[in-house]
Structure formats: C-alpha cells, structure tokens
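Below is one structure, written out as structure tokens; the observations come after it.
Only one protein chain is missing from this complex, and each of the others stays in its spot.
By letter and in written order, the chains are A and B; residue numbering begins at 1 in each of them.
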Amino acid sequence: MAAVGLYNYWIVVFLMMAGFYIVIAHDNLVKKIVGLNIFQASVFVMYITFGKVQGGTAPIIADGVTTYSNPLPHVLILTAIVVGVATTALGLALVVRINEAYGTIEEDEIHDQDDDT
Amino acid sequence: MSLTVFGILRIRNLFAVVMLGSIFSLMAAAIFVILDAVDVAFTEASVGAGISTVLALGTIALTTDREKKPSHTKILPLIVVILTGAALIYGTLDLAHYGDPNAPAHRHVAPSYLKEGPEKTGIPNVVTSVLASYRGYDTLGEVTVIFTAGVGVILLLGNWRHIGRRREDEDA
Partner (left out) sequence: MHSYLVLRVVAKLLMPFIMLFGLYVQFHGDFGPGGGFQAGVIFAAGFILYALIFGLKDAGKVLPRGILRFGIALGVLLFAGVGVYDMLVGGKYLDYSVMAQDPVHGQHLGILLVELGVGITVTSVMVMVFFTFARHRQTKGDD
C-alpha cells in the first residue's frame, strides 16, 4: 500500500533530480533552462498531487457532488506556470544577449574568455 | 514521461531537446487532468506545449542548435544528484498518501474555501474565486512579476539603439 500511495512522489523526485542533473552537469545554457523547466514541472506535479482527494472531482461546485479536490494548490500552480514561462522568457533573452556578447552559449567557454581578459 | 526526460538528458541536438520538452509538457497536462486540476492542465498545455516551445525555438534560431560535448567529468554531479534524491525519497515516506482525504493540506483553509466560496462570491469555480478574491494580493503580485519579466525582455532585446537611430533620422 505504501508503494502505491507514494508512487507519485517518487516520480516527482525522479523528475526533480533529472532536472537538477541537467542544470549542474551540462554547460549549454539553453539546456540548463530546459532542465530548470523540468525541475519546475516536477514541483507542479507534486503540488497537484497534494491537492488530489480520493473520489473527488474538479473543484467546480455542482449539484450532487460532495467531494472536491483541494482548490488551493491549483490556484498556486496556475499562477506559478504563467510566471514560470515569463521568467523563462527572461532567461532565454539573457542567453541571447550572452551569445551576442561572447559568441557562445557554453558556460566553460564563457569562463575561459573571462579569464583571458 | 520519465522516458522523455531521459531523452532530454542524452540528446545534444537542442532542437530535439526543445521538442521533447514540449511533449513533456503535454504529458504533464494530461496528468493534471487525471489529478482533477482542469484549470492547471489548461494553462500547462497552452503555455508549455505552445508558447515556451516557440520562445525556446526562437532562442535556438538566434544562437546555435548544437550542444558541445561537456569537457569535465560527470561523476561528481551524478553523486550529488543521487544523494539528494535518496534524501528526498526518505522524506516522502512521511508524506500523506496519494488521495488521502485526511491529509493535513485538506484540513486547513480548503474546506472553508469550498463551502463559503460559492456563497460569498456567487461563483461555482472555486479556483477562480480563490485566485481573484481570497488570494487577490498574491495574484496581484504574480501579475506584477509577469509585467516585470516582460519589461525585462523588452529592455534586453528591444533594439533600443535601432529605434533611437530611426528617430534621429526623422528629426533630421
């Protein structure tokens, strides 16, 4: 029973660690941002999992339905997704500017150039 | 979903990575529908699979679509990740089980939102009433963050020099 009850969390942990690994192990800045997005998505899944109630339906009040899932995590994640894409756009814009300034989006090459000057 | 992430991990062609990211978002949206979060699934599908993919492709077009082979060893990050993951798995053992109606998260303010929300606001969609009314301050903050991010992107990539030059031409 424990394995079934916690299965979602383990998927979340796996996704989170995969995103984390991409961020720390790869030098390419675009890939780092994709990794951050995966990390972010894992947190979304975790919150929505918290909100689920067994036998409940979507939190839109209707006749004849008594159990609803918790609406609070939905609200938080709803705003977080849109804010996430806005900040991702900002990050990508920074990557474009870095590419213009250094001619590369690989982190170690940027460090090398900084050391040279 | 995990398979897609593994693909993202391995593939060095950034175009394929971004496309896999889009598929990943779509699957996340499907999971949100299963978990009763229709509003969230809606947003994730249009944002993740639509807008962020287009933006990432735009960035790739402006830079390069090839990732170079990493120069340093990958063993240290792998160890760090496995250790952190093990600690997190250990943490999940104490969490409330999936779908448990008695979980602490469902006993705090959520019942009052579900009960009073429709009565006080006349709106059946509790997500909307909580978003705009109970948590109005939060949402105002979020909108401000989006506003700021938008302004930041415009400042970074907005070709201000170009516009200034054109104005000078018009004046002359």
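Convention: a residue touches a chain if its C-beta (ideal position, glycine included) is under 8 Å from a C-beta of that chain, and two chains touch if they have at least 3 such contacts.
What you see is a predicted model, and the numbers here were worked out from it, not measured in a lab.
Within the entire complex, contacts from the absent chain reach the displayed chains A, B. Contact with the chain that does not appear here is found for just one residue of B:30, B:78 or B:146, B:146. The chain that is not drawn here is touched, among residues B:34, B:54 or B:82, by B:54. In the full complex, subunit B touches the omitted chain through residues 38-39, 42-43, 46-47, 50-51, 54-55, 58-59, 61-62, 119-125, 127-129, 131-133, 136-137, 139-140, 143-144, 146-147, 149-151, 153-154, 157-159, 162. In the full complex, the hidden chain is touched by subunit A at residues 58, 60, 78-79, 81-82, 85-86, 89, 92-93, 96, 100.
We take it that only the chains that are shown with their structure count from here on.
With centres taken as mean Cα positions, subunit B sits 5 Å from subunit A. Residues 1-2, 5-6, 8-9, 14, 17-18, 21, 24-25, 28, 31-32, 35-40, 43-44, 47-48, 51-52, 55-56, 58-60, 62-64, 67-68, 70-72, 74, 77-78, 80-82, 84-85, 88-89, 92-93, 95-101, 103, 105-106, 109-110, 113-114, 117-118, 124-127, 130-131, 135, 138-139, 142, 145-146, 149-150, 152-153, 156-157 of subunit B touch subunit A in their complex. Contact residues on subunit A toward subunit B in their complex (touch as defined above): 1-2, 4-11, 13-22, 24-28, 30-31, 33-35, 37-38, 41, 44-45, 48-62, 67-75, 77-79, 81-90, 92-97, 99, 105-106, 108-109.
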